[in-house]
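First comes the structure, then the notes that go with it.
Apart from one protein chain that is not included, each protein chain of the complex appears where it belongs.
Up next, subunit A:
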Amino acid sequence: MVVSTQVKEQPATAGQDTERRLNMIEAINEALDVMMARDPDVIVMGEDVGYFGGVFRCTAGLQEKHGKTRVFDTPISECGIIGVAVGMGAYGLRPVPEIQFADYIYPGLDQLISEAARLRYRSACDYIAPMTVRSPFGGGIFGGQTHSQSPEAIFTHVAGLKTVIPATPYDAKGLLISAIEDNDPVIFFEPKRIYNGPFSGYYDKPVEPWKKHRDSVVPEGYYKIPLGKARTVTEGEQITVLAYGTMVHVAEAVCAEKGVEADILDLRTMMPLDIEAIEASVKKTGKCMIVHEATRTSGFGAELSALVQERCFYHLEAPIERVTGFDTPYPHSLEWAYFPGPVRLGEAIDRLLSE
């Protein structure tokens, strides 16, 4: 997998201000660095994460700084990586395993679903598995069908797991710190399409670098963003858009382009879910659009749609719109036909507004 994701040296001052601006990779790296410095029980491991710093460079420099017994490469064995992380968690460590691509997580599923997720419950708190499984996910980088998937719905279906997906550098750092401190196993999916800059959905337009974006100002040191709290990206009265990861930025770009005043909620965490924010927004606008890149059928959008219907039915002025990937594997050459881009979002917005 060849992806251009070199960490670029950021000047201490960027643009017109003097605030520190990071891309998502640097923010994630900093979260790991901060937590490793604060807590000697935090361990980073995964394929290529050590000396080389990970294929996306998220763990660059950590081994040199924290030592190779705390940051190390692993065999290519996802069930092994997750399985040993369960054992490490039982010992009392806080492992942060990296799965190189979310598509590779399937060999480790049993250890996540049957073991990590249930350990607290089945042992009545004798043992816990306080791990944070980091993994780049989603498409839009010509990764083909095995480097592009969005498997978040698998994990939200499992009692005992938490699922977190950041959409900005600021959130990535704060959410990852919360995830590492959390005593439950957390799946932390990193939308790799926006590692280096927010993506508008127009694949033929240059990507704006993070350093020009309002949410790339990342404080130094330790700060947390609580799990279970959504972020209001834009406020509006016309429609509610529920999104996460890359699709937050696509939705924002499309709404801005169409001049739609939308309440765009970046969910940030699927489990625990901020139902209060969703309910309040949909009751305000009466129109709900759910956006994700994953395949449509039984996707997380189905759960969101059901919740909105159950809780906001009498406030709805139009059928709930689901904008998603198609129910096919991610096609390499036809990636942009698959990706839920401005046209698909635009049609859904038009339908909602016409009701």
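Just so it is clear, a residue touches a chain if its C-beta (ideal position, glycine included) is under 8 Å from a C-beta of that chain, and two chains touch if they have at least 3 such contacts; residues count from 1.
Assume contacts and distances are computed from a predicted model.
Asker: Leaving aside the chains you can see, what is the UniProt protein name of the one that's missing? Options: "Stage 0 sporulation protein A homolog", "2-oxoisovalerate dehydrogenase subunit alpha", "Cbb3-type cytochrome c oxidase subunit I" or "Copper-containing nitrite reductase".
Answerer: This omitted chain is identified in its UniProt record as "2-oxoisovalerate dehydrogenase subunit alpha".
Asker: Among the options A:83, A:245 or A:325, which residue touches the chain absent from this view?
Answerer: If we include the chain that is not displayed, A:83 is the one touching it.
Asker: Could you tell me which of A:65, A:122 or A:205 touches the chain that is not displayed?
Answerer: That would be A:122, which touches the missing chain.
Asker: So that we can see where the missing chain sits, which residues of subunit A does it touch?
Answerer: Those residues of subunit A that touch the unshown chain are 43, 69-70, 74-75, 77, 79-80, 82-88, 90-93, 95, 107, 110-111, 114-115, 119-128, 159-160, 162, 182-184, 228, 271-273, 275.
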